[in-house]
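A single protein chain has been omitted from the complex, and every remaining protein chain is retained in its original position.
And then subunit A:
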Amino acid sequence: MPDRESERFSPWIGFRTLFYKEVLRFWKVGFQTVAAPVLNAVLFLLIFSHVLDRHVTVYGDISYTTFLVPGLIMMSLLQNAFANSSSSLIQSKITGNIIFVLLPPISYREFFTAYVTASVLRGLMVGVGVWLVAAPFVDLPMAHPLWVLMFAVLGGAILGSFGVIAGIWADKFDQLSAFQNFLIMPLTMLSGVFYSIHSLPGLWQSISHVNPFFFMIDGFRYGFFGQSDVSPWLSLAVVGACFVLLSALTLSMLARGYKLRN
């Protein structure tokens, strides 16, 4: 009887395979998905540091280039975590091969975790890439490695989760790029990647404080310099709350089968 054969099921293997597939998907085109964003960030670094290094110092004695590197690492990490889950999902939806992950006995929680973890991994790889390339040129301290890791993982998870939402919601690639160009890009650019918000006029300082990306980058930067614009604990609380809220939203979308099982 063929029936008994299929009685055994290991959710762990299902999750692991989906995660592995998601990693393989970006790794097979690693030139575009990892190398290109690293190059991008390094170009930013070269240009900004060349223009500004001698004129600006931050937190007293930190050179502008040194200050810039953690922000660039985080920005690249966040953007790529978002790009990973969102582009994977929309590609699968448009080509129709999303059914291959919807037909198996994979729960929506496993689905969520696999996509988000793969996004975090790509974000971390890009982040480490930027760090490695920049390291020879700047004297970058790392005061609290655990804080660095914590913000990197949480930030990646938030954007990976956001990418799942965008990938499920969008029906076309241009809707996805609208997300990227009108939401992710401005929010990261205005989050203090390129400046300390203390240098901003009062109104802009307050606006920055409602931008969750500001807390991701400020907390991340604290891990390197031991100094930050706001308390790292506040950043951790904001970023942690964002993660919980966004995950809950994504999970509820997946549980309802929104746009995936309609």
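FYI, a residue touches a chain if its C-beta (ideal position, glycine included) is under 8 Å from a C-beta of that chain, and two chains touch if they have at least 3 such contacts; residues count from 1.
Heads up, the rule we're going with is that contacts and distances are computed from a predicted model.
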| item | value |
| --- | --- |
| Per UniProt, the name of the complex member that is left out, chosen from "Zinc-dependent alcohol dehydrogenase", "Amino acid/amide ABC transporter membrane protein 2 (HAAT family)", "ATP-binding cassette domain-containing protein" or "NADP-reducing hydrogenase subunit HndC" | "ATP-binding cassette domain-containing protein" |
| Residue touching the undisplayed chain, where the options are A:A36, A:I106, A:M185 or A:L200 | A:I106 |
| Sites on subunit A contacted by the missing partner chain, in the whole complex | 1-3, 5-11, 13-14, 16-18, 20-21, 24-25, 28, 92, 95-97, 99-107, 257, 261-262 |
